[in-house]
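Every protein chain except one is present and positioned as in the full complex.
Here the chain labels run A, B and C in written order, and each chain numbers its own residues starting at 1.
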Amino acid sequence: MTHNIAILGASGYTGAELVRLIAGHSSMKITALGANSKAGQTMAEVFPHLRHLDLPALVTIDEIDFSGIDLCFCALPHKTSQEVIAALPPDLKVVDLSADFRLRDPAAYKKWYGNDHAALAQQEEAVYGLTEFYREEIASARLVAGTGCNAATGQFALRPLIAAGVIDLDEIIMDLKCAVSGAGRSLKENLLHAELSEGYHAYSVGGTHRHLGEFDQEFSKVAGRPVQVQFTPHLVPANRGILATCYVKGDAQAILDTLEKAYEAEPFIKVLPLGEAPSTRHIRGSNFCHIGVVRDRIEGRALVIAALDNLTKGSSGQALQNANLMLDIEETEGLMMAPLFP
Amino acid sequence: MTHNIAILGASGYTGAELVRLIAGHSSMKITALGANSKAGQTMAEVFPHLRHLDLPALVTIDEIDFSGIDLCFCALPHKTSQEVIAALPPDLKVVDLSADFRLRDPAAYKKWYGNDHAALAQQEEAVYGLTEFYREEIASARLVAGTGCNAATGQFALRPLIAAGVIDLDEIIMDLKCAVSGAGRSLKENLLHAELSEGYHAYSVGGTHRHLGEFDQEFSKVAGRPVQVQFTPHLVPANRGILATCYVKGDAQAILDTLEKAYEAEPFIKVLPLGEAPSTRHIRGSNFCHIGVVRDRIEGRALVIAALDNLTKGSSGQALQNANLMLDIEETEGLMMAPLFP
Amino acid sequence: MTHNIAILGASGYTGAELVRLIAGHSSMKITALGANSKAGQTMAEVFPHLRHLDLPALVTIDEIDFSGIDLCFCALPHKTSQEVIAALPPDLKVVDLSADFRLRDPAAYKKWYGNDHAALAQQEEAVYGLTEFYREEIASARLVAGTGCNAATGQFALRPLIAAGVIDLDEIIMDLKCAVSGAGRSLKENLLHAELSEGYHAYSVGGTHRHLGEFDQEFSKVAGRPVQVQFTPHLVPANRGILATCYVKGDAQAILDTLEKAYEAEPFIKVLPLGEAPSTRHIRGSNFCHIGVVRDRIEGRALVIAALDNLTKGSSGQALQNANLMLDIEETEGLMMAPLFP
Partner (left out) sequence: MTHNIAILGASGYTGAELVRLIAGHSSMKITALGANSKAGQTMAEVFPHLRHLDLPALVTIDEIDFSGIDLCFCALPHKTSQEVIAALPPDLKVVDLSADFRLRDPAAYKKWYGNDHAALAQQEEAVYGLTEFYREEIASARLVAGTGCNAATGQFALRPLIAAGVIDLDEIIMDLKCAVSGAGRSLKENLLHAELSEGYHAYSVGGTHRHLGEFDQEFSKVAGRPVQVQFTPHLVPANRGILATCYVKGDAQAILDTLEKAYEAEPFIKVLPLGEAPSTRHIRGSNFCHIGVVRDRIEGRALVIAALDNLTKGSSGQALQNANLMLDIEETEGLMMAPLFP
């Protein structure tokens, strides 16, 4: 059986990544590609690396007939996404990759994103899309909210530890290094090759990055009480990858045991042997997440380091994994490709 | 039906790339991985990006029992390869990725590689592995010699043009830009990140690059008379990709028509519209080759530019394509993955 | 004696490079920085790497009092530059870094740039700024037109050879590889790190690059008859550097002798021993140009390869060198810093 798929926002990086992944999927067929700003162009013109595929031309979202669509990926900017999704057929299965439906509390949404939410009914029904922790809800959901890519990385490292109470909840520091494709195809001076390629820096410093809204929501939910982490992202000169270095207080062996148990049946999460640190180069282009645990020389302290590809496991791969669940397809279908190295 | 596969030289980049590709192949199973210098280690230790795969441990080549192997990829350094292949079971199907069996003439081999050939019987039977032009011979071959990655790129651009006589055979200049993985995992000062990453230069200048042996052999064969191209490779700071900019004398439209006709049924070779130039970023990690033709402002001159991934279409992807033919599997099996961009 | 300097267009890369160079100059002082779009900001805000310098704030060009200025660098976009320069005090010494005054013939200007020239009087008096070949004219000029960075590179390689008649004038092919800072700080999709960093491609193919206007003008002038070269630039993932690989017909030794003689007294042009190829990494951040000559295996053919830093010798360094001449300062003052490697 073939499922008909629409992708809205096909001219961005997460849209292109969805096309790349679905091209290798045995039972999905892309039947509509929406991209208002590039409507009328072919995908080969917008993304020449997809030239070999037989794809529908880009159209405006208004032009799409959703009647035969089984599932729609929405890879639009936040704020636009909520408006578009509110106007879609109410029974259409949707996986949203924007930030619009991640936060359960409209006040939290407004705090982090600045505007009132314009699709509260959809926000109400949306399921948080961190597959490994919301599998059942996702399988029966109509609307799934893909997580932030940084938020996914940090949660893979810490969520089981917070749930198990093996680390000090008030002393969590997450130093995150992310690659540039996470910023999308937007024209900003600091994303130019000449600006970015030979340096690196912290940004959204001091606890101002929006993905903190997700950390606060999810970690507090898991802990059963408010949890706030200290979180500093850095931009490094590479295209794909997130590395979250988490400084925690707890016993390294207990931490490792907890993670191994939490992920033992997971196809995409790989916990490394004690003392081994993961690298973004080893998950590049794949849906895998590598997690390492290290005991520090200072008694009672440990590192938990997680690495994943922001465009795949952090975004479009996660979205496809969720779509598989929603369409009752094998969860790993189309997602088992090996990383690209070198 | 599952075919049992051995890979010799599994600790190098082309070996790892074979594993990556075969991991997505529906009817091949890797049953032996040979790597003398890293025998005893697991593939996950040598290449952590392959950690998720269930693979045999690395062993010395001597330890491998070839009796159940259907096909053996040999990704060893040249000179070593001929010695190893001479000692393999004489009826074992072999795809060699080294330079050892590319040149038909032992004297030419000695001229370009410096040593006498140590496996003349095997050299005699070897078929040149440029799939699109030796398909039938490869399908029935026991031993196939994978081409040089630069040699493949240049031939895709020029071979049909030389055959058709639409360009001046004495005025071919090929300026080639290649990425660093083509040099392998060897420890050389000029391959260090600190040396390479912010500059670029020509190397093997003046007609001294060994792949010229292949160009001379193949272009002369196709033309029916001696053809020598002027060829200068450059090393650029990227990991994957070859771009061959070929300066030719001939009519651009006739050139385009010839290439379109030659490749119209080819699944992996894509000829771009007249005037469009390909980019290595659009074939990265894939088995595709993009070719562009441009008319120059100077009457009677044209550019033919070809781009491919040296590790895939230029080496391990080509090898798998040939293995598919040799094992009577669909030629494109395991090779249709989309490029990775960004 | 200290010379008061103004820089117009200080918020672009060539403007910043001028500031970097002049900061190490013993007798120039920057007294005005014009940048209409960023007026009101400090240079440290626009270019934090210049934070340690005591510089005037950015102002609009209209706000600048030119009465005390000894020389003005104009690092504005072409077309804007001609308008601004036409309105400057008529006796103010000006070094223009744009394309506006490079072409002697207004018709040629219109052909390559599309618009009628708006400052014909100034165009008439401008001197072409290729220092090594126009030294005397520059020393007495009021307005000097900085050359194109690609145009400078190609001329350093070929100009003495064309003048001496040691190469075939109808068979010159220049394959050029340039780094991304040459495109300036402009917000274009293909200049984003995620787009550019892992691939490379030819652009302005087929003889459409505007620097061909300079090659045609200067090579024809030197040869005493029309000369057209075939020229293809490529964009490579690095920030600084141009490498011009020139394919010529002529005797390699005669070519080397000609270049050595032409440049023997030049402080910035270094001719390498026969057979050695230069690299952009070895001139990075400096005002040097390295030139190599290689004999090809094909009789009567040779390579001439030139490397320079597009922002320094190709633009702002050249401009300062010319300004030194115009102000009767030692030509090399402020320009002898060593390249930055690694």
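Heads up, the rule we're going with is that a residue touches a chain if its C-beta (ideal position, glycine included) is under 8 Å from a C-beta of that chain, and two chains touch if they have at least 3 such contacts.
Note that this is a predicted model, so its numbers are computed, not measured.
Only one residue from B:G213, B:P237, B:G292 or B:G334 touches the chain missing from this view: B:P237. Only one of the listed residues, B:V19, B:V180 or B:V205, touches the absent chain: B:V180.
Here one chain is not drawn; of C:A16, C:L33, C:I162 or C:C246, the residue touching it is C:A16.
Checked against the full complex, the candidates C:E198, C:D216 or C:D296 give a single residue touching the omitted chain, namely C:E198.
For the chain left out of this panel, the touching residue among C:F66, C:Y203 or C:F341 is C:F341. The missing chain lies against chain A, touching residues 173, 175, 177, 194-203, 205-208, 212, 228, 230, 232, 234, 236-241, 243, 245, 247, 275, 277-282, 284, 294-298, 301, 303, 305, 307, 342.
If you put the missing chain back, the residues of chain C touching it would be 13, 16, 19-20, 23-24, 47-53, 181, 198, 239-240, 270, 278-279, 281-286, 288, 290, 311, 336-342. Chain B meets the missing chain through residues 13, 180-181, 183, 185, 187-189, 191-198, 237, 239.
Quick note on the criterion: only the chains that are shown with their structure count from here on.
Farthest from chain C, judged by the mean position of CA atoms in each chain, is A. Inter-chain centre distance (chain A to chain C, centres taken as mean C-alpha positions): 45 Å.
Across the assembly, chain C contributes residues 194-198, 237, 239 that each touch 2 or more other chains.
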